[in-house]
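Here the complex is missing a single protein chain, while all its other protein chains stay put.
So, chain A:
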Amino acid sequence: MGSHTITSRTPGVFYHRPSPDADPYVTEGASVSEGDTVGLVEVMKTFHEVKADAAGTVSRFLVENEDEVTIGQELVELET
């Protein structure tokens, strides 16, 4: 078992859910495939989906909902 960390490609504000009333994209323990959306980063009033760049199981989130993130910041840790 290895681990893989998904990082942010842009600075902005991180969200776990597609909209305030929706369920989170993924929760800890969920399995994801490469290309699955795991969160959103809002930058310049547009929303960018954060995609898993590897398949695995979500072991933990490294940022809270609505945290400000920077480029390259670690967002989600996967067990691969």
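General remarks:
One rule holds for everything that comes next: a residue touches a chain if its C-beta (ideal position, glycine included) is under 8 Å from a C-beta of that chain, and two chains touch if they have at least 3 such contacts; residues count from 1.
Note that contacts and distances are computed from a predicted model.
With the options "Amino acid adenylation domain-containing protein", "Biotin-dependent carboxyltransferase family protein", "Heme ABC transporter ATP-binding protein" or "2-oxoglutarate ferredoxin oxidoreductase subunit alpha" in hand, the undepicted chain maps to the protein name "Biotin-dependent carboxyltransferase family protein" (source: UniProt). In the complete complex, the hidden chain is touched by one of A:19, A:33 or A:46, namely A:46.
Panel shows chain A; residues 9-13, 42-46, 48, 68-72 of it touch the chain omitted from the view.
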